[in-house]
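One structure is given below, represented as structure tokens, and several questions about it will come after.
One chain of protein is taken out of this complex; the other chains stay put.
Each chain gets a letter, A and B, in the order it is written, and its residues are counted from 1.
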Amino acid sequence: MSTLLDIRNLTRDFRLGSSTVTALDNVSLTLNAGEILGIVGESGSGKSTLARIVMALDLPTSGTVVLDQQDLFDLNPRALRKARRDFQMVFQDPYGSLNPRHRVGRIIAEPLHLIADAPKGSQRRAMVGALLADVGLDPEDQDRFPHEFSGGQRQRIAIARALITKPRLLVADEATSALDLTVQRQILDLILDLRRKHGIAVLFITHNIGVVQDICDTVAVMQNGKLVEVGTAKAVLDAPSQIYTQRLLAAEPRLDVIGRKARHRS
Amino acid sequence: MMLDVKDLRVAFRRENQPATEVVHGLSFSVKRGETLGIVGESGSGKSVVSLATIGLLPGTAQATGQILFNGQDILTLPEPDLCTLRGDKIGMIFQEPMTALNPAMRVGAQIAEGLILKKGFSKKAARAEALRLLNMVQIPRAAERIDSFPHEMSGGQRQRVGIAIALALQPDLLIADEPTTALDVTVQAEILNILDDLITELGISLVLISHDLGVIARITDRTLVMYRGAEMEQGPTEDILRRPGHAYTRKLLAAMPSRVRASLEVGP
Partner (left out) sequence: MNRLPKSLFIGGFITAAMVCTAILSRFWTPADPTGMNILQRLKPPGPAGLLGTDQIGRDVLSIIMSGAWTSLGIAVVATVIGGAIGIGIGVMAAAKGGSVERLVMALNGVLFAFPPILSAILLGALLGPGGLTSMVAIGVFMIPVFARVSRAAAIQIWARDYVKAARMAGKNDVLITLEHIFPNISAQIIVQLAIQTGLAILSEAGLSFLGMGVSPPTPSWGRMLAESQTYLASAPHLVLAPGLAIAIAVLGLNLLGDGLRDLTDPRRRQNT
């Protein structure tokens, strides 16, 4: 397997008045083409800062992000624009990630702005329609507005938008956290399905260590901007070596001990 | 029976349209010291049920049926009586403690407020009681934190303050609507432990509303599963989770991460 994404010694400091907060502290990670890497952490762990930097929406204080042999922060604006078609993102809140004034077709086609000779007119319409079908919606839905859809359907639209440039890397930042559990399951299945079909690699960022086993090949656990533990999903979840990972797993909701009295018995 | 809800129906009036019913004839009851979980996804009507139970439905809602709290019907009780009931006999814990707390008031004063107004505590006694409550919900260095403002605290600490306020007047019944949803998992586990200890110790009944079966499993004796405003099934939590009788409950369980589902099977 070839390395698609190589994150090396990434540090990001934020200045807050006279003090400095290190949101990301010397983080190094790699992701192979077609693999799904889960980044697990609680609030303040730096996982969203990492996502923003990998998406080149923010600059690191130091360190590099190499995508497909290209150092993202070494590229001139033109080259970065060209590179952007290879990585796209799905956000947490399906209600805030779609412009309420645009029709679905326009929303999904937006990243085509990156491609100079992108198809137009009926060709573009067909392309958007095919993508809508791909994410389990009706091709004719492109003429509707976001408010006509449920949260899960909106997230499918957001995924279609992220896929239109045929990226090699998809970053999903808490992409299922705002959804109902049953809908969340459908979106996870969709991501797995797209990986199977298109061989797309996914950086799956989540606060929920429970879902990691169902979708990720490898897992990185983060705390306070630092990488705590990295390994295959099975290894990290079944035999966590770090205390913090063990704490996360212990805090996870369980179903084997039911009811409060059970706890007092034990 | 402390809380006895009989055939509760709630409909929302809409202008120039027939009213839409969002809760379709729900019945459940809670005994003293018992914990009931109401589980459902968005649009299930679970939050409407919690608002109805404390008599806080918006003006556009019409409710029929009965909500008997210690024999009094909350749906027909005049507002002044409801006001006495709320806080005094029924406490409420909200999902987002930041919006439930007054940002301009020190947390100690917010806890003391109800004690002074409703229980006739002196200022000094109320402050002492507030400190005792903050210690009870395990706020570290409570003597210092009593004079903090909500924004100076973490989400978990704010929720502890929310619990302290709800418990200050020693209610018989506590209603918690998604009390841990906005919190990190490790903090969620702590809050549930504190809640569990306190209601057991004080003999308070709890109605816990959540979308998360894991939270329901952790703290409730009985569970009511709701879908689109109707009851799918209810019974002892143990039975609901291990021997779900309804297809929707099975669907909810199937949507849990496989690790969590696996833990259900290894149970006793």
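We adopt the following convention: a contact is a pair of C-beta atoms (placed from the backbone, for glycine too) under 8 Å apart; a residue touches a chain by one contact, two chains touch by 3 or more.
These numbers were taken from a predicted model, which means no experiment stands behind them.
Undergrad: Of the residues listed, A:L5, A:L29, A:L72 or A:L98, which one is in contact with the missing chain?
TA: Of all options in A:L5, A:L29, A:L72 or A:L98, contact with the hidden chain holds for A:L98.
Undergrad: Which of these touches the unseen chain: A:P60, A:P111 or A:G259?
TA: Of the candidates A:P60, A:P111 or A:G259, A:P111 is in touch with the missing chain.
Undergrad: Touching the missing chain, which residues of subunit A?
TA: Interface with the chain not displayed, on the subunit A side: 55, 57, 81, 84, 88-89, 91-93, 96-102, 107, 110-114, 158, 161.
As a working rule, only the chains that are shown with their structure count from here on.
Undergrad: Just the number, please: Cα centre separation of subunit A and subunit B in whole Å.
TA: Comparing mean C-alpha positions, subunit B is 33 Å from subunit A.
Undergrad: Enumerate the contact residues on subunit A facing subunit B in the complex.
TA: Touch residues, subunit A against subunit B: 42-43, 151, 180-185, 207-214, 237, 247-248, 250-261, 263-264.
Undergrad: Which subunit B residues qualify as touching subunit A in the complex?
TA: Contacts found on subunit B: 35, 41-42, 155, 184-189, 196, 200, 211-215, 217-221, 237-238, 241-242, 251-252, 254-261, 263-264, 266-268.
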